[in-house]
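One structure follows; several queries about it will come next.
Yeah, one chain of the complex is gone here, protein chain that is, but the others are all in their spots.
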Amino acid sequence: MKPAPPADTRKDFPLITEIQTRWDDNDVYGHVNNVVYYAYFDTVINRYLIDHGLEIEGAAIGVCVESACRYLREIAFPDRIDAGLRVTNIGRSSVRYEIGIFASGGELCALGHFVHVFVDSATRKPVTIPQNIRAALTALRSSSPAAQP
Amino acid sequence: MKPAPPADTRKDFPLITEIQTRWDDNDVYGHVNNVVYYAYFDTVINRYLIDHGLEIEGAAIGVCVESACRYLREIAFPDRIDAGLRVTNIGRSSVRYEIGIFASGGELCALGHFVHVFVDSATRKPVTIPQNIRAALTALRSSSPAAQP
Amino acid sequence: MKPAPPADTRKDFPLITEIQTRWDDNDVYGHVNNVVYYAYFDTVINRYLIDHGLEIEGAAIGVCVESACRYLREIAFPDRIDAGLRVTNIGRSSVRYEIGIFASGGELCALGHFVHVFVDSATRKPVTIPQNIRAALTALRSSSPAAQP
Partner (left out) sequence: MKPAPPADTRKDFPLITEIQTRWDDNDVYGHVNNVVYYAYFDTVINRYLIDHGLEIEGAAIGVCVESACRYLREIAFPDRIDAGLRVTNIGRSSVRYEIGIFASGGELCALGHFVHVFVDSATRKPVTIPQNIRAALTALRSSSPAAQP
């Protein structure tokens, strides 16, 4: 019933970004708290978008309508980790990303997904993804089988 | 293809807890950042478990192996919000929760799920859910249809 | 050389607000991380200002130019705590707050200060504190001896 654990490697992601962990990423159990992975996701995605022309204060902004994560292995500050990013679907207004978190040895530690809908920053109504953003997203399209979370 | 938006109300959750938002819950878009909802989930679940006998430094601890959230309406500091909590599955070692976030007027703003596996705090191997915790979880069992995220 | 530990009580603060701790406020040492106290400060101050007319997206916004905290006793999630707020100085553009964090039994756990400068939200140049905000701040003036941090 439960899907098999994902076995993605860094090669399954067109973009790999190193992430610095922080002291307060660790919770009382001595590992990075489950919440913090989503801060990694948000950061990797938005840094990529900003590098490719998204304006934080622009007319079209991406808002998250869905996110999910499966946690496979613990990580802990002060580990240095990598995040892999790929795009699995691009619609008129929305895009679905998948993010893999890797330990420095290459083990997959978590796999998540994240759906952005682009909206007008004033009205919050969906808009067509701006052309420069769409091009950047298309460059991250992956033919890997979609993750299950 | 996409599941219909959930329409749960506070009555669909055996436990309702008020949550205080914080200034830094809001991100640059002036609403509670998607990451923060998971901090609400973690807090509501763990407060309930601690109130019912979970010892943070005990032999059996709950670690998150999966979480997800669908975001339906924006909320923003300084809103006061409610979190509803229910349990949809209890196994030997694991439990699946669903959490609804409600605006003060009762509108469902987000619906998520969260899976805990109870493990030995030293070896991190799964253990049977302790009896007092199981009883507390059973009290939150809900016959509502499982949410789809 | 070191100033004597402060001995303020809840009576030394014109405003007392209850604060909910969160699971991820605790760090690996099992107590609320030093960073999180500043999130409490920010929240208590801004909630008060918003309740008294500050518009988050308004023309005049308060930006923090200085903050400090002395940590006296540990607190930990799921403690319920109180924050006391008082104003010790009001200038043309700036205001200095002091915040006390109290355990439920009334013990002072931390004492901090926080300085806001009100600026034009577009130019970020200092402006005169708006009249409605000044009135609200004046209501929190305290004749208690200023704390030393």
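Before moving on, here are some points about what is shown:
To keep things simple, chains are lettered A, B and C as they appear, and every chain counts its residues starting from 1.
To be clear about the criterion, a contact is a pair of C-beta atoms (placed from the backbone, for glycine too) under 8 Å apart; a residue touches a chain by one contact, two chains touch by 3 or more.
None of these values were measured; they are calculated from a predicted model.
Of the listed positions A:39, A:85, A:101 or A:117, the one in contact with the omitted chain in the full complex is A:39. Across B:26, B:67 or B:142, the residue that sits in touch with the chain not pictured is B:26. Of the listed positions C:28, C:76, C:90 or C:103, the one in contact with the omitted chain in the full complex is C:28. Contact between subunit A and the absent chain runs through residues 19-20, 22-24, 26, 30, 39-40, 42-43, 46-47, 50-51, 56-57, 77-78. If you put the missing chain back, the residues of subunit C touching it would be 28-29, 33-36, 38-39, 42, 56-57, 61, 63-71, 74, 121, 124, 149.
Residues 23-24, 26-28, 30, 33, 35 of subunit B touch the missing chain (whole complex, contact as defined above).
We adopt the following convention: only the chains that are shown with their structure count from here on.
We define each chain's centre as the mean of its Cα atoms; on that basis subunit B and subunit C are separated by 30 Å. Touching of two or more other chains is recorded for residues 39, 42, 56-57 of subunit B.
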